[in-house]
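Before I ask anything, let me first share the structure, which is written out below as structure tokens.
Only one protein chain is missing; all other protein chains are in place.
Showing subunit A:
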Amino acid sequence: MGGEVTALPVAAGPAGPSLKVRLRRAERARQWRAFALVGPLLLFLAFTFLIPLAGMLWRSVDDWEVPQVLPRTAAAIGGWDGAGLPAEPVYAALAEDLMQAYRERSTAVAAKRLNYAQQGFRTLLMSTARQLKAMPPDGGARDALAAIDPAWTERSTWAAIRGARGPATDFYLLAALDLRRDLDGAVVSAPEDQSIYRDVFLRTFTIGAGVTALCLILGFPVAYLLANLPARQSNLLMIFVLLSFWTSLLVRTCAWIVLLQSNGIVNDALRWVGLIDEPLRMIYNRVGVYVAMTHVLMPFMILPLYSVMKGIPPAYMRAAASLGAPPAVAFVRVYLPQTLPGIAAGSLLVFILGIGYYITPALVGGAGDQMISSLIAFYTTDTVNWGLASALGAVLLVATSVLGVVYGRLVQAGATSGGLKS
């Protein structure tokens, strides 16, 4: 794009500042005007996108429950080094906090948070608060609490409170990766039976990679055909790709359910042909997820591949042929390397979009096919564990951002600029 200066006053008086200075000034004003045009969108996105995302990231480390409900305990327990049991003043602080929390009916908030750290803590805290009728005498807080529940003489109970004393915690982020801190603060893996998130992440990336591979294998010949047919025919065929691209996601997902269900068209056809006797299970399982997601994401593979292939001059292939390369060799050694930017861009795009999918797996997958997005939604709206939802979101966001930056580099370096290369 032209970076030259726009209309300048033509007559330069000998008394005025030099042309160079005025040119620079005009250019600076131009740059400010340009920035002022981008400003509104940046402000808008700050409010509707950046601040909400930052808020979500903050929630993944925010530990507000215990400092708010049990403020004295949170302050006092910082002085405990984690060895043995905390000193008497910490017990007294907890007793006082619990009495107040019970009056204000806020115990459940802290109990919920502490229960994440240790199973059974909810009951412990709620029942202790209920049974603590009066403030224990000076120096008798430990005995009073221990009499209510012996758990108060266990180091792990206090370690849980200490870990939740705020203001920030790595608890949720570690939990999102099936990690936790043991009693001594070292990071360890969660027990086998409580490890779920790594599996879900692995499943998400597996499905993403599988869908990307399917899109590439199926999309490559299509892009090649479209790039090498005469314009009239390829424009006509392109409509198929664009129609699929423009059709509502919900419509396409719905269509696949209708098609693939046990008395659906595909099963009926297979039975009619005689290939199967019993209907195949193709929906509400992994097969359905792969089929529907490949269908939805295919255009994102075909379009970048097509635009790269369209720009490959046929002369190279002719040169290879004239130098005696058999067609297959010429294809692999001359044509294929030139399509790599398209393959990389399309694959990254499909993978990035794929790992963030929520609607399609939610509708065509079974319980064991849900991806990380559906877990994030589940913790946000169903169990209201916002810390964990945010932490899982943060991990997914980091993965997406890294891939997104790579994609941006690729697109900027390659021929397909999306119209934004300056």
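Operating definition for what follows: a contact is a pair of C-beta atoms (placed from the backbone, for glycine too) under 8 Å apart; a residue touches a chain by one contact, two chains touch by 3 or more; residues count from 1.
As a working rule, contacts and distances are computed from a predicted model.
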Which of "Sulphur transport domain-containing protein", "histidine kinase", "Quinol oxidase subunit 1" or "ABC transporter permease" matches, in UniProt, the chain that is not displayed: "ABC transporter permease"
Touching residue (missing chain; options A:320, A:396 or A:410): A:396
Omitted-chain contact residue, chosen from A:222, A:334 or A:350: A:222
Sites on subunit A contacted by the missing partner chain, in the whole complex: 1-4, 6-7, 30-31, 33-42, 44-45, 47-53, 55-56, 59, 218-219, 221-222, 224-226, 228-231, 237, 239-244, 246-259, 261, 263-265, 268, 295, 298-299, 314, 317, 326-328, 331, 352, 355-359, 362-363, 373-374, 376-377, 380-381, 386, 389-390, 393, 396-397, 400-401, 404-405, 407-408, 418-420, 422
